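Step one of this worksheet: look at the structure below.
Heads up, one of the protein chains got dropped from this complex, but the rest are sitting where they should.
Going by the order they are written in, the chains are A, B and C; count residues from 1 in each one.
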Amino acid sequence: MTRAARKILFLISALLLACVFWLGYSQMQPAGFVSGEYGDRVNQLVVPQRHITDAVTAVNFDIRGFDTLGEEFILFTSVMGVVLLMRWRKEPLRGDHEDKAEDRRVPPPSDAVRVTSVLLVPATVLFGVYMVTHGQLTPGGGFQGGVILATAPLLLYLAGTFGQFHQVAPLRMVAFAEAVGAATYIFIGGACLALGGTFLQNLLPLGQVGSLTSGGIVPLIDLGVGLEVSGGIVLALLAFLEELVEEKEE
Amino acid sequence: MNFLPYLVSAWLFLIGLYGVVTSRNLVHLCICVGVIQSSSYVLLLAIGYRIGCPAPIFIDIKPGTPAVDPVVQALILTDIVVEVTVMALLLALAVQIHKRNGTLDPNLLHAMKG
Amino acid sequence: MTPLQIFILLFVAAGGTGVVLTRDPASQAIVVSFYGFLLSILFFVFQAPDVALSQIVVGAVALPLMILLALARVKKQQREHDKSR
Partner (left out) sequence: MQANLFFGLTLVWASARSWLPVLPVILPLFTASLIAAFSRLLSQRAALALSLIAAFFTASANLSLARISLSNPIVYWFGGWSAHNGKTLGISFAIDPVGAGLAAFASILTFAALLFSVRYFDTARNYFYGLVLSFLAGMCGFALTADMFNLFVFFELMSAAAFALCGQKTEDPGSLQGSLNFAVTNTIGAYSVLTGIGLLYARTSALNMAQMGETLAHGPRDRLVMAAFAFIICGYLIKAAVVPFHFWLADAHAVAPTPICVLFSGVMVELGLYAVARIYWAVFHPALHPLLPQLRLLFLTIGVATAILAAIMCYLQRNLKRLLAFSTISHMGLMTIGIGLFTAEGLAGTVLYALGHGLIKAALFLAAGIVLHRLQTVDEIELHGRGRKTRWAAAIFLLGAAGLAGVPPSGLALGSNLIHHSAREIGFEWQKWVSFFTAAITAAAVFRASARVFFGWGARAGSPHKRTSKSEAKTETEAGHHHTPVWMWAPAIVLVSGGLLLGTLPGLAQGALTAAARFEDSAGYAAHVLAGVPLQTPVPNTGIAGDAWFGILVLLVAIAFSGLHLLSKGFQPPCKPAIRPLMLLQRLHSGHVGDYVAFLTLGIGAFGVACIFLVR
């Protein structure tokens, strides 16, 4: 099809689709007035029954925890896919960049960038850990904290110390941690089953409302998810990054 | 005014499709898929919202007070994770296509005819 | 619905349109980052702080970064491609 023909076909189809949207959406309850009886029931029970103050975390990791299991494995699968698609050459995944990266011939970044980035690293790690561990109490959780943790190695990269990056997070360790994080979820679920509940049934003591250990299995799952997400994002970004680093070496 | 979120959601879906159909660069195309995905965030967000209710975090508010729907928010969270992962895969595919064919323009890729 | 919410919604609609209509991927990465930021504000004003946090770490940081890295790789491949021709 020519570009013009494609555009005309699309505009006609989009008109039809717009009709579907218009006719369908016009019978919705207005936004802000939708009766969410499911959500109300969840809001009623999270604190008394689960000792979790962040209802979204409770839905994610307890009430609909099985969805999140699938979600974590979507991430896990995609990371495997990206790594496989990007590193397609015959040699196996290499973890030893140190020697090559040390003697790069690009001009090093300025001291100001260096210092700022390196100073930011502990702050980022701290913030990430805080977020992972407070998932059941305040907004945030394993996923958000995991992504923040994943940015720490990137700051190191910005500081021009890619070699150090590999020392801090050797690739094989990152890949291992990611897989272990993913397996943790299943492991916890299976442990609940072995203890006589159903899969992912929250059987641990629920703890004091508002404390770090409240919520039974939820903080444990949060930790696993944090590990998996941070590892996964680092691996995915590295897969995109790898050849660029080599280029700088040339 | 209360229908505005639905309209915005529908608009994002359609404009994203427009971007995909008319795209001349596969990276641009992947990002347009992301815009279609954001349409579903806005829709779900609007469905979960209750006028005048706080967020479902029961630290500062008393447990049991009416709050916005946490279930929908959990769905959006899943959705966001799916978005970033699918986007990573799409971008990886686009990079590989460029490596193979030397172009990102779908109009110039013609290996699949017939 | 408060005026702030309406305002942000309109901004999001415009932002999405802007992302689509920015045809150059490099500048699009910047626009997308801005759009991700707008969405996270939207989530925030609609009382979804959890989602807003996710959106800001993904939409405004991780995703644009991934796009930029992909583009850098494409650029490098383009140079090699031109060289070999």
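In this section, a contact is a pair of C-beta atoms (placed from the backbone, for glycine too) under 8 Å apart; a residue touches a chain by one contact, two chains touch by 3 or more.
Keep in mind that what you see is a predicted model, and the values were worked out from it rather than measured.
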item: Chain not shown, its touching partners among those shown; value: A, B
item: Residues in chain B touching the chain absent from view; value: 9, 13, 17, 20-23, 26, 29-30, 33, 36-37, 39-40, 43-44, 47, 71-72, 75, 78-79, 82, 85-86, 89-90, 92-94, 96-97, 100-101, 106-107, 109-114
item: Absent chain, residues of chain A that touch it; value: 1, 6, 9-10, 12-21, 23-29, 34-39, 41-42, 62-67, 70-71, 73-74, 76-78, 80-85, 88, 90, 92-93, 172, 175-176, 178-180, 182-183, 186, 189-190, 193-194, 197-202
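Just so it is clear, only the chains that are shown with their structure count from here on.
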item: Chain whose mean Cα position lies farthest from chain C; value: A
item: Which of A-C and A-B has more C-beta contact pairs; value: A-B
item: Distance between the centres, which are taken as Cα means, of chain C and chain B, whole angstrom; value: 11
item: Rounded Å distance, chain A centre to chain C centre (Cα mean); value: 18
item: Residues of chain B engaged with two or more neighbouring chains; value: 2, 4-5, 7, 18, 46, 48-49, 51, 55, 57, 67-68, 73, 77, 81, 84, 88, 91-92, 95
item: Multi-chain contact residues (two or more partners), chain A; value: 31-32, 54, 56, 139, 143, 236, 240
item: Touch list for chain C against partner chain B, complex; value: 1, 6, 9-10, 12-13, 16-17, 19-23, 25, 28, 32, 35, 39, 42-43, 46-51, 54-55, 58-59, 62-63, 66-67, 70-71, 73-74, 77-78, 81
item: List of chain B residues in touch with chain A within their complex; value: 2-7, 9-10, 13-14, 17-18, 21-22, 46-51, 55-59, 63-64, 66-74, 77-78, 81-82, 84-86, 88-89, 91-93, 95-96, 107
item: List of chain B residues in touch with chain C within their complex; value: 1-2, 4-5, 7-8, 11-12, 15-16, 18-19, 24-25, 27-28, 31-32, 34-35, 38, 41-42, 45-46, 48-49, 51, 53-55, 57, 67-68, 73, 76-77, 80-81, 83-84, 87-88, 91-92, 94-95, 98-99, 102, 104
